[in-house]
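Removed: one protein chain of the complex. Kept in place: all other protein chains.
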Amino acid sequence: MSEQDQITTDPTKPAQRMRAGSMTLSLTPWLVSGFVLLILPLVFTNNSAITIMNQMAITIVFALAYNMLLGQGGMLSFGHAVYAGVGGFGCMHIMNASDFFSTLPLPLLPVFGGLFGMALAMIVGSFSTRSAGTVFAMISLGVGELIAACSIIIVAFFGGEEGISGDRTYGLPFFGVEFLKQIEVYYLIAGWLMISAALMYLFSRTPIGRMANAVRDNPERAEFLGYSARWVRFYSFIFSGFFAGVAGALFAINYEILTEENLNTASSGVILLVTFLGGVGFFFGPIIGAIAFTLLQTVLSLQTELWAFYAGVLFVATVMFFPGGLAGLIMMHVPAFKFGKARLLLMPYLKTLLPAVIGILGLSALVEMTFHVRHAATGENEMTLFWTTFDSHSFLPWIIALVVTAVAFWVTRRNTPEMVEAWHKANTFPGGGA
Amino acid sequence: MNAITDTTPALAIEDLRKSFGKAEIIRGVNLRIGKGERHAVIGPNGAGKSTLFNLITGRFPPTSGKVSLHGKNLAGMAPFQINRMGLSRSFQITNIFPKMTVFENVRCSLLWSKGYRYSFWNLVSKSRDLTESADAILDQINLLNRRDLPAGVLSYAEQRALEIGITIAGGADLIMLDEPTAGMSHSETDYIVDLIRKVTEDKTLIMVEHDMGVVFGLADYISVLVYGEIIATGRPEEVRANPKVQEAYLGAALEAEH
Amino acid sequence: MELVLVNLIDGLVTGLLLFMLSAGLTLIFSMMGVLNFAHASFYMLGAYFAYQISLGLGFWMGLLLAPLIVGVMGAGVERYGLRRVHQYGHVPELIFTFGLALLIEELVQFIWGKNQMPYDIPEVLNFTAFAIAGNSIPAYKIFMIFISISIFIGLLYILTKTRVGMIIQAALSYPRTVESLGHNVPLIFMGVFGVGTALAGVAGVIAGPVLGTFPGMAFVLGSIVFVTIVIGGLGSLWGALVASLLIGWITTFAKSYNVRMEDILNGIGIVTPSDLEDNIFRDLWTLTSPQIADILPYILMVLILIFRPYGLFGKRDA
């Protein structure tokens, strides 16, 4: 299994040609992202929005670090949370070592977090990177479970179930900033997000980064080119550990508490989910995944108890139908734009995807209504869905939801051939030929 | 010392044996290949040619015997270590990086020999030396016009050419090619033969090949491997004349060709 | 001494239960190269279906029907899910089953809610079979052992003595050859997946009443099952059996005997530090075996993977 272990998408799909590897080194996206990060807090001004953005940024760093393994190195890890967690716990101990911390400006703390994560990755990587594939995945699972279990037993370092907490404001003021306010923390995290993302991107352009791709695709051939697949994996692994540790440090700064939750398999599973949802084939995939998932988790969970169910459905559907993830979906459209034919897609998309979205919403309405009927209190027949309040025990809403869903899917089905045709048209090179 | 180094063969194989379970596939092979030789290993199907290649390049460990490269024993070395000593090989079944571009395939194979090793402080795109060398090799193997396509979408002959390009890119002085023309049409074969001749100038070449036209056109020396043993080694005309060879293999093959 | 015997029986029950899961998982793995992360979820489904059926038709119908339903669902997952993902490679397959595990857990909570189900041992089996030195051995445990062993023997018989078994064994090693001989390999795959998940279903049906039927039951057991087949060697049925029993006994004995880390460390000549309360290794010193019993399999697995990457009985690189 090991040699074939790789993310393959259909090689005939044009999106394939636009892999991270062949993208030109352009500054524009970086400047745009930097600018967006700069002005976001001016658009979303309140603290909860900033908290959510902080969470997003931390997840982005972590997901990018994870994709150094999964997307670029072809290594599937089921226990990556421990590197972020240990980085964070290490930082928390630094925060609590007040003599040292009072001489350290807070923005430098993530460097230490990275080093903690890297040190752990060196230890584990020394034996786990011998092979990719199932053996690697299983070792990562085992080590992850072990360290998570230890976190409850070894109270001296992990603080048991309560975890350990500290106060970021005891650090050396950084140009007069004490990081009392969420917004100050936001800029710290945003700064580190830019730095880490840039470094991780540059890593993928270095000789070792290129060879990580080579080893992912064909470890044997790489060996016959003078590279030890094991060492290439090892280097990817420890750098991934470093940036995971940075993410952990940012977590420590933002939340000022670390617990067992930062280490357990559920967190490791989430980061896998985030990364895959975004798309492992592209550098920016995990970024999209992290944004989408954080919104799903924080905003959708305010709306429905069933958010995890929807997340699960979305994830399985992604794996089954869009293995390139959201990024893959976006990049599929690049050729059409290049050919200047993206306009052709607009109407067919509207005609097909809009009903599809409505159908899915209708379906979720049915799910929510079923859930309400089953689990709501007696006498509480009223439920609010899509800003309409109705009686979930009467027939009418059910019929409406059923009809809307059925009609929407019927329209989707009817219009699909048109969309497929438009798709082919838009992806044909102008002037005939392929 | 000098006198000795001069006569040290590029590759020396002494009583090499390999068994898979009870079956002994390589049964005591001895071979010396001098510097600058173009040496072809021929033999009927199942003779153990690919296994011999795999033993030399460290893909499998031998059961017994010794392989030395420029006088250095290769025992216990991994493929990447052997490669670093100046031995590079191609594969019978195309073995490239299908998802990377053609250019990147070649560039990856240049990295180690250009001294980049496990560097994480250089950017590959910033190195003009790397880009120029890779382009030069692409030019050599006539794939410059395919430079930015994923290797997986190339035609079969182009992939074989790329395979050779990857093999020679690292500048190894001993090149081993495993059936470089397998499955090709006549015109494609001619193209590859020219290519091999061009890129192995001043190098030692060992190749496994079935196409006798290619073998006799390229090789300075030929060894015949039958059932895990070398039954003859020599100049093409000597081998052609060897009755044992004719009996075991060549006669039939030559007849079939005419 | 009697306690050793009791523990042997308890460990056997745990081990055989693990084996029912790992047998199916390892069959599926050796055939398709897929480590089915959702395997324990089918075990959970088995328990829930059996509970639901037992409400109307009683325990025995549950034992009969629930595994069948689970098997059909498993075959459906293979046919409509895995087969589709297969083309993308093994990592997406692994990720697919991982997602499926999450989804099934959510689904179970959606349907049955989050509480533990009152799924109980049937009255006929609710008595003490015999007692060893005051330790009663419930009849249900004997019943569990009986079921697991008969399934193992049945499996062994089918795999080694029947035509179907021969084809399956051949398809394990040479799927292309078997396909070219005219056998429908995708159908065989689907069948094996169905049978594997049905086995997990059986395990769920009989374990539900003793280990509890709740949404977290798959998660609690799930990772241990992977650990089992990794220790045993991916794709080896005998390995799965040995590793299951090993884990069953190790955890049982670790729980039963209070081995203290302090004693071990003193035994190898390290003196207990006098300032234990403030020592940074205090947690290590106070460790006892029941505390880490259920973590031991993970330690075992990591050690085995370091020193014997293919597991105890694994032959080839999976």
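For clarity, chains are labelled A, B and C in written order, and residue numbers in each chain start from 1.
Keep in mind that, in the parts below, a residue touches a chain if its C-beta (ideal position, glycine included) is under 8 Å from a C-beta of that chain, and two chains touch if they have at least 3 such contacts.
The rule we apply is simple: contacts and distances are computed from a predicted model.
*Asks:* Which of the following is the UniProt-recorded protein name of the chain this complex doesn't show: "Heme exporter protein A", "Multisubunit sodium/proton antiporter, MrpC subunit", "NADH-quinone oxidoreductase subunit N" or "Branched-chain amino acid ABC transporter substrate-binding protein"?
*Replies:* "Branched-chain amino acid ABC transporter substrate-binding protein"
*Asks:* Checking the contacts here: which visible chains does the omitted one touch?
*Replies:* Across all of the complex, the chain we cannot see touches A, C.
*Asks:* Who touches the missing chain here, A:Ser77, A:Ser236, A:Thr259 or A:Asn415?
*Replies:* Only one of A:Ser77, A:Ser236, A:Thr259 or A:Asn415 touches the chain omitted from view, namely A:Thr259.
*Asks:* Can you list, in ascending order, the subunit A residues touching the missing chain?
*Replies:* Contact residues on subunit A toward the absent chain are 44-49, 51-52, 55, 149, 152-153, 155, 160-163, 165, 167, 180-182, 251, 255-257, 259-262, 295, 297-299, 301-302, 305-308, 354, 357-358, 361, 375, 377-380, 386-388, 404.
*Asks:* Could you list which residues of subunit C touch the chain missing from the display?
*Replies:* These residues of subunit C touch the chain that is not shown: 3, 6-7, 10, 13-14, 109, 113-118, 120, 128, 134-136, 138, 210-212, 214-216, 220-221, 224, 251-253, 255-256, 258, 288, 290-295.
Operating definition for what follows: only the chains that are shown with their structure count from here on.
*Asks:* Touch graph across the chains, line, ring, star, complete or other?
*Replies:* If you draw each chain as a dot and join those that touch, you get an open line.
*Asks:* Report the chain whose CA-based centre is farthest from the CA-based centre of subunit A.
*Replies:* It is B whose centre lies farthest from that of subunit A.
*Asks:* In angstrom, rounded to a whole number, how far apart do the mean CA points of subunit B and subunit C lie?
*Replies:* Each chain's C-alpha centroid was found; their separation is 49 Å.
*Asks:* Okay, in this complex, where on subunit C does subunit A touch?
*Replies:* Touching subunit A: residues 33, 35, 81, 84-85, 87-92, 94-96, 98-100, 102-103, 106-107, 109-110, 113, 223, 226-227, 230, 234, 280-284, 287, 291-292, 295, 298-299, 301-302, 305-306, 309, 317-318 of subunit C.
*Asks:* Going by the contact rule at the top, pick out the subunit A residues touching subunit C in the complex.
*Replies:* 1-2, 4-10, 70, 74, 76, 127, 130-131, 133-135, 137-139, 141-143, 145-146, 149, 153-157, 265, 269, 272-273, 276, 306, 308-309, 311-313, 315-316, 319-320, 323, 367, 371, 375
*Asks:* Residues of subunit A touching subunit B in their complex?
*Replies:* Per the stated touch rule, the residues are 6, 8, 11, 16-17, 19, 21-22, 25, 202-203, 205-211, 213-214, 217-218, 220-229, 231-232, 235, 239.
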